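To keep things clear, I will list the structure first and then write my remarks on it.
As you look at this complex, bear in mind that one protein chain is not there, while each of the others sits in place.
Letters A, B, C and D name the chains as they come in the text, with residue numbers starting at 1 for each one.
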Amino acid sequence: MFRNRHTPVGAKPGTLMINSHAERPVIRVMKYKPDHLEEHEIAAVAELKDLLEENAVCWIDVQGLGDEKVLREFAELFSIHPLALEDVVNIPQRPKIERFEKHTLCITRMALAREEEIEAEQVSLFVGPNYVLTFQERSGDVFDPVRNRIRQGGPVLRSSGPSYLAYALLDAVIDGYYPLLETFGEKLEGLEDEIVAQPHPAVLQEIHQAKRDLLAIRRAIWPQREAVNTLIRDENPLITETVRVYLRDCYDHCVQIMDGVETYRELAGGLMDVYLSSVGNRQNEVMKVLTIMASIFIPLTFMAGIYGMNFENMPELHAAWGYPLLLVVMVAVTVTMVIFFQRKGWIGQRRADVGAEAD
Amino acid sequence: MFRNRHTPVGAKPGTLMINSHAERPVIRVMKYKPDHLEEHEIAAVAELKDLLEENAVCWIDVQGLGDEKVLREFAELFSIHPLALEDVVNIPQRPKIERFEKHTLCITRMALAREEEIEAEQVSLFVGPNYVLTFQERSGDVFDPVRNRIRQGGPVLRSSGPSYLAYALLDAVIDGYYPLLETFGEKLEGLEDEIVAQPHPAVLQEIHQAKRDLLAIRRAIWPQREAVNTLIRDENPLITETVRVYLRDCYDHCVQIMDGVETYRELAGGLMDVYLSSVGNRQNEVMKVLTIMASIFIPLTFMAGIYGMNFENMPELHAAWGYPLLLVVMVAVTVTMVIFFQRKGWIGQRRADVGAEAD
Amino acid sequence: MFRNRHTPVGAKPGTLMINSHAERPVIRVMKYKPDHLEEHEIAAVAELKDLLEENAVCWIDVQGLGDEKVLREFAELFSIHPLALEDVVNIPQRPKIERFEKHTLCITRMALAREEEIEAEQVSLFVGPNYVLTFQERSGDVFDPVRNRIRQGGPVLRSSGPSYLAYALLDAVIDGYYPLLETFGEKLEGLEDEIVAQPHPAVLQEIHQAKRDLLAIRRAIWPQREAVNTLIRDENPLITETVRVYLRDCYDHCVQIMDGVETYRELAGGLMDVYLSSVGNRQNEVMKVLTIMASIFIPLTFMAGIYGMNFENMPELHAAWGYPLLLVVMVAVTVTMVIFFQRKGWIGQRRADVGAEAD
Amino acid sequence: MFRNRHTPVGAKPGTLMINSHAERPVIRVMKYKPDHLEEHEIAAVAELKDLLEENAVCWIDVQGLGDEKVLREFAELFSIHPLALEDVVNIPQRPKIERFEKHTLCITRMALAREEEIEAEQVSLFVGPNYVLTFQERSGDVFDPVRNRIRQGGPVLRSSGPSYLAYALLDAVIDGYYPLLETFGEKLEGLEDEIVAQPHPAVLQEIHQAKRDLLAIRRAIWPQREAVNTLIRDENPLITETVRVYLRDCYDHCVQIMDGVETYRELAGGLMDVYLSSVGNRQNEVMKVLTIMASIFIPLTFMAGIYGMNFENMPELHAAWGYPLLLVVMVAVTVTMVIFFQRKGWIGQRRADVGAEAD
Partner (left out) sequence: MFRNRHTPVGAKPGTLMINSHAERPVIRVMKYKPDHLEEHEIAAVAELKDLLEENAVCWIDVQGLGDEKVLREFAELFSIHPLALEDVVNIPQRPKIERFEKHTLCITRMALAREEEIEAEQVSLFVGPNYVLTFQERSGDVFDPVRNRIRQGGPVLRSSGPSYLAYALLDAVIDGYYPLLETFGEKLEGLEDEIVAQPHPAVLQEIHQAKRDLLAIRRAIWPQREAVNTLIRDENPLITETVRVYLRDCYDHCVQIMDGVETYRELAGGLMDVYLSSVGNRQNEVMKVLTIMASIFIPLTFMAGIYGMNFENMPELHAAWGYPLLLVVMVAVTVTMVIFFQRKGWIGQRRADVGAEAD
């Protein structure tokens, strides 16, 4: 989730870095009033001029940033500052709110599940007096429920102006992190089970990956929270008082996600301790087996060695009771050692350990 | 203690997520004046209209959130903002204070001992000019002492308006964390004894669990503290000056609980160090036993090996003193080794270690 | 040093929890003017009415909190708020300053050496226009030097009103932490010597205990510092400008004690590292002894084994030079191994290690 | 990247410490108006007097600080405060903004790739009403793109006064950290691969070096960020409103670089854990091999020892089936041990470990 691209050092500010793999922009417009809705997919930016209207809200949604000419046309039509356009195109930017004379720019990072992988995608919103203009890196987003609410004629949404629409989109972006967090919760639980069952070294790398991903989420949400807070506090005429109440709810969601991230980071840290202790434990068991085997057999082998010597004057060798007695002594030594190890808890406890781990 | 539920991404704000297992609401009303008390269990929200009265305090306590219709009726009767209702139902929310035109909403998290397990339950308080409206997730709470104080006609409580009642409920919720903290204290002491006696790997997971639970308590108490502080500082006309003094006491309790949490977290961290060191120590002991056994017997076995060789020209083998002399040498070597290990402190100290651990 | 007691959950605020072991209160009064001093030990609170006088300072010192009736009488006589009385009795409270209409309450924690152990005891000061009222948990305190200064007629103390007396008491409480800190310094130095000489596992627990105690001191001093700061900044008419200068000195002492605590905590953390490394080092030595013994004797034993075989066709066995030659080879192998281990620094360095440790 | 030079203790403020290896200053001037551009390389500071003109922007770029006389001449011509001159010469200084009466001084640290190594070089900018004066330690910088933009007559740059030029230079310096960060990204990825393949101890030192370098970057960027923020907030008449918007972009870049640094530091910390775990794992494997070998052969050797004894009364020795039976028992013991180790996961798992590492 962490990428870093940058304009050439010393380049003119406002230089656009169109990625050669970037999708070509597709422009969709939803124009609505309380009792009216039109949807268009338009080919040229110029068509927008006729659509924008004072009493209706226009949501112009641009998916794909692969055509500098189109972007420049947008910039001209909506009087977008060169630096704002640069922020839209030169991805990724830190989420932020920037107020310009004619509109407010809101940069957000959207988490999006795409074929079993989670991708981050920048969504830039321009909120104007009668329009919301969104730029997305790629097609596909988390905004379908919002579109449906517009289509179904939700009374609040339809009658509350562009700032409420912007709130609805922002809220959709932020709420998109909840399923992501849940995925982490499940992943970490899975890792915990794995660690207890059999600690692979690969688990460690997975834990680190999870920690890194959580950090990336934190990096995305933290400035988002700041941005929402700025929207609430600043006396921005584009944000109505009603929307401010909703933004406070949005702020609460950011804080809740941050709390979740912190909890999972703590959990991941704990997992690492459990992993290391589990590995240490297994090493300990290896040592114990070695020590028990060696401690029992080394003295026995020594005794056998004694009577393997070829001294002429060894009366025990000639006694009939020599061999049986030695065997008895050997059994006695073995039993003593086993009792000693049991008392130390090395033999009994080892089984207890395994049991404890299996719990 | 950590759960995370969320509305579908992009859902309309104010969407209620009624859990299918949620209890059906039971509504109890206590209406009191200094010299008067009525208690009712009512079936329909509409009955409340007749109960609310300007000069009496009405405590409407709703236990169970399982009926959207009832909740919507409450919302309409008390002019509850859709987002406030969402906060009440979509659990868990971070504890917070939110001021609305007609009442103040206070979200808190109650810790409640339920059959040997500690559960967290959200309690939402609406404080109005002549009522306190509380919503609880489930039946059962920590408010019985408050109910009894009302019944017994406590002069302060009976004559101090809804903000004092709200304080009393908030105080009961916060004080409910003290027994929880004590449980942790006892648990950690128990773990310490276990670690010193016999360090199981299972202990580590218990320590981590305790740390996680303590973190969850901290997450619950920290915003509570903020919320209480907001109540004290903000010039909320619903909070009388007298109640402000009591809220300061409540704030002190929050801080004390936070201190306790921090102390126990520190303690848990220390326990982990002791556990790891204890495990390391045992491994060390294993190593010493192996080394002592091997170091003593390996040279002896070598000597026995020497005289087990079949060279014809080995004069020692034929000498009558060969065998006894070798035995003497072997004893001498053994004694030397034992003295060497005692000087190193491996034999004497081992016992001392065990003693130290047993202290 | 960490205790946590609390009133029953949901209890009426102002409920007093008199501990059944609490000492019965003993009330001592010192009443002084610049040129006059009386000392009384009084039996009933009612006697105080005659003693309080506008132009003299009365220090009423109550030791022991074991009688609710007496405490309630005090509360009535001095118009003590129920919550303030609760703070005095329900111990321990966080140190704090609370301003009431007729007096200012200052909660402090006193560290007191009592028979080789350090105990914490809460001292609550009420500073009024012509009196200072102190409540202590038990008899015995650090205030004797202050009493002596009053008796000896210290001109500043005698003529500066109750706020100066309160400062003198506060200063005595805070300065009482210096000897405590010194004790920790000596303890940690002692532990360091022990670790270097012989690292017992018990040392680890002592280090943790020290860290915990230092944390408890920090918890006691930190809010004290805040409280003193509040006294300096707030425009409290009971605190004269002269006393404010002295309180700044008191504040500096708090900061110095905090610095000392932090330094000792750092030191304790360092000791733990040294302990762990010392233990690791000893394990390393064990391993080296094992490896050297095994590596030298295992090949020799193998050679002896070879010539202990009973093959008929082993010409070496019949040669007269067989045995002596083998012995020579064995010596050569041993010398080679010893040189190898010396080059690796295992034999020479081991002694160096011991020397380094002994430094 | 960390150096620390200082004037002799107690020296007069403003003392210049000309390093004996410092390059002699080369002075280049670019003077431009919207429709006009001159470039000069001048030999004496006095020539500047004729070049400075009210309606044109003069960029005087001084590379090399090796001549005190020249520097003093600059100080006199531009009324540079002795402490400002000291900051320019006595390198390195912390990046900062300092406002003087006639100009604003901006100290920055430039990261510059020079023959496979990254060097830090201090650039000091004086922004006056009609000039920008830059001092660099050595020849070579990141400003060529800016020079080219001036030469190509960029309309914004040419017509926006010295504060825009200063912004352009500052932006070039800050953007110069992006490639540096990328280098770290690649380095850390390389180290990760190395650790997984074969953990050398040298890797640890490289990780530490990376962490140290990242810290140095953080130390350079953090105050830079502060400085840019000061420029944005302070009502400095030399900074036009237009430039303030661009500086906000510059500020965002600083924050982004800080984020990157933090991410890489986290990554480096994670690598260390992986390294340590990888080393521990290998040690574990060594232990397992030893234990398996010893545990299998020690009992077998013991059995062989038994029948190598020379007791007369050992009936097994004379039986024809003695030797074959023993061999069968030995094979049985070996098989039992192997199955035991496989069950414990020591033999099968070892291979799995290797596979997991190779992933």
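Throughout what follows, contacts are C-beta pairs under 8 Å (C-beta built on N, C-alpha and C of every residue); 3 or more make two chains touch, one makes a residue touch a chain.
These numbers come from a predicted model, not from an experiment.
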Fill in the blank from the handout: Touching the missing chain are C, D
Handout entry: Residue in contact with the excluded chain [from C:Tyr32, C:Trp59, C:Phe74 or C:Tyr246]
Key = C:Tyr246
Fill in the blank from the handout: Full-complex touch with the removed chain, picking from D:Leu37, D:Met258 or D:Leu276, is D:Leu276
Completion exercise
Which of C:Val142, C:Leu215 or C:Leu326 touches the missing chain? It is C:Val142
Completion exercise
Listed in rising order, the chain D residues that touch the chain left out are 2, 4, 6-13, 81, 83, 86-87, 93-94, 96, 98, 198, 200-202, 204-205, 208, 211-212, 215-216, 219, 272, 275-276, 279, 282-283, 285-287, 289-290, 293-294, 297-298, 300-301, 304-305, 307-310, 314, 316-320, 322-323, 326
Fill in the blank from the handout: Note that chain C touches the chain not displayed via residues 142-146, 149, 154, 156-157, 168, 171-172, 175-176, 178-179, 181-182, 185, 245-246, 248-249, 252, 255-256, 259-260, 263, 266-267, 270, 273-274, 277-278, 280-281, 283-284, 287-288, 290-291, 294-295, 298-299, 301-302, 305-306, 308-314, 344-346, 349, 352-353, 356-357, 359
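Just so it is clear, only the chains that are shown with their structure count from here on.
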Problem - Minimal step count in the chain contact network, chain B to chain D - result: 2
Exercise for the section: List the interface residue numbers of chain B and of chain C, divide the shared ones by all numbers used, and answer same when the ratio is over half, different when under half. Expected result: different
Fill in the blank from the handout: The distance between the C-alpha centres of chain A and chain B, rounded to whole Å, is 26
Completion exercise
Residues of chain D that touch at least two other chains are 308
Problem - Overall pattern in which the protein chains touch one another (line/ring/star/complete/other) - result: line
Handout entry: Pairs of chains in contact (touch as defined earlier), listed by label
Key = A-B, A-D, B-C
